[in-house]
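Removed: one protein chain of the complex. Kept in place: all other protein chains.
Here is chain A:
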């Protein structure tokens, strides 16, 4: 009898079925419909069109790319970890976006998401990363900082230099999807590896759950502490679950190398210092990253990486290098020049306020960093920032002397 019902239920909706049976059999109809159908069968009662999100008011990469046909094709798929398309896109459905700022609108729950849901991730990646096509293009990884030239800026203009990226531990689900056990495992693996760092890289870990008031204040004063995310872009993706369990901050004693654990990615790696020595910042960055990678390899772990997408992170915007290299630089005259934005565009640079993403500049000091993440190597991107910032400082100096400046020709986007 159960199989008859199941077959009937798969071809028409529950309401029609139960109505046909009549009031007297409502109870048994309920029992069979509740205990006789699996979650998978229940889902098939609704055609994909019934579940297709209403994206008419939306302005994000996911909404631009997700046609009913793609949704229909992917809705019933799951990664080997049972992560679904609906889970990937939830943040984009819940956050329609802003007319001026196009957010990505989807996240990965695991490494396999990028493969299983390639039909939606690929167009999103293409949109976000200026035409990069994961199907045919290869991403170059290069952490050889010795190739960098002219990597030191005039301290009169550049107040600080910083390089950040993210790394995911292969085999464990990403922050939107991970269980508490997996998140704790990420913490354990990372902290164990970091404990092996020596010399100028040796440091210590501060778990968010165990931090003392004093430690917390110190980390705030150092501008190291990260808070529970409040941005709905992040909370709707589920990455703030179980906060502050298994979250923490590691930094070296010199406070120039910092790791965030289990915030938006498994790990975020940051190298920074006051002043304009970007070369030294990037040297330390590469050295530290390679050392951490070696230490996790010793224990049989590795980072998520493949030759098309580079380093795999939670948000498609951070694929490839996941790298943002930048400076805090004073540009009082240039920033008021109407050509400022165009100059930045052509240099493939982005400006932010000194509070980071979505903040405004204070007192003519800007956060200037690379726009791109995917399709060019770490060395290439850092060189672009170095060359670009030298150009900006040059413009500033020219304007100081009353000389005119030129908008540079646009530089190439992907490596030839």
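Definition applied: contacts are C-beta pairs under 8 Å (C-beta built on N, C-alpha and C of every residue); 3 or more make two chains touch, one makes a residue touch a chain; residues count from 1.
By our rule, contacts and distances are computed from a predicted model.
Its UniProt record calls the unshown chain "creatine kinase", which is the correct pick from "Multifunctional methyltransferase subunit TRM112-like protein", "creatine kinase", "Ciliary neurotrophic factor receptor subunit alpha" or "aldehyde dehydrogenase (NAD(+))".
If you put the hidden chain back, the residue from A:184, A:280 or A:330 that touches it is A:184.
From the set A:173, A:249 or A:315, the residue in touch with the chain omitted from the display is A:173, counting the whole complex. Among A:121, A:285 or A:301, only A:301 touches the chain left out of the display. By the touch definition given at the top, chain A reaches the unshown chain through residues 13-19, 23, 26, 30, 33-35, 37-39, 42-43, 46-47, 50-54, 80-82, 86, 90, 93-94, 170-171, 173, 179-182, 184-185, 209, 235-236, 240-243, 245, 299-302.
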